[in-house]
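Excluded from the complex is one protein chain; the other protein chains are retained at their positions.
Let's turn to subunit A:
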Amino acid sequence: MHRRTMIALLAGSALGAARLAAETPAEIRISAKKFEFHPNRVTVKAGQPVMLVLTSEDRIHGFKMPDLGVRTDIVPGQETRVALLPTKPGSFTFFCDVFCGGGHEDMDGTLIVAA
């Protein structure tokens, strides 16, 4: 709510619009279902704020990206939002860390942070 309010205030002026363009995170939606993430390969730019919007189509999954210190549950019927500011270029694995069945070990993806 606070974030939305701040965005609305900033959007009310030319200066605000410019700052909004600079600061609004790139929204990336990732859905989860047994046993895959979609998309499972995401590219962002280093230094660009990112908002991951995570949803589940079937059951509780986990979303863990140890290299960037991210860990959350993804609960069906809810949007889980994770703000990131990746600064270091590279490829970072994310995966489900809530055991969900026979293909659980293969449920992963890659975040590519481009220079």
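In the analysis below, a contact is a pair of C-beta atoms (placed from the backbone, for glycine too) under 8 Å apart; a residue touches a chain by one contact, two chains touch by 3 or more; residues count from 1.
In this text, contacts and distances are computed from a predicted model.
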> One chain isn't displayed here; going by UniProt, is it "Ger(X)C family spore germination protein", "ABC-2 family transporter protein", "Oxidoreductase" or "Serine/threonine protein phosphatase"?
Replying inline: "Serine/threonine protein phosphatase"
> Which of these, A:Thr24, A:Thr43, A:Gln78 or A:Thr93, touches the one chain of the complex that we don't see?
Replying inline: A:Thr93
> Which subunit A residues touch the hidden chain?
Replying inline: 60, 62, 64, 66-67, 73, 93, 95, 97-102, 104-106, 108
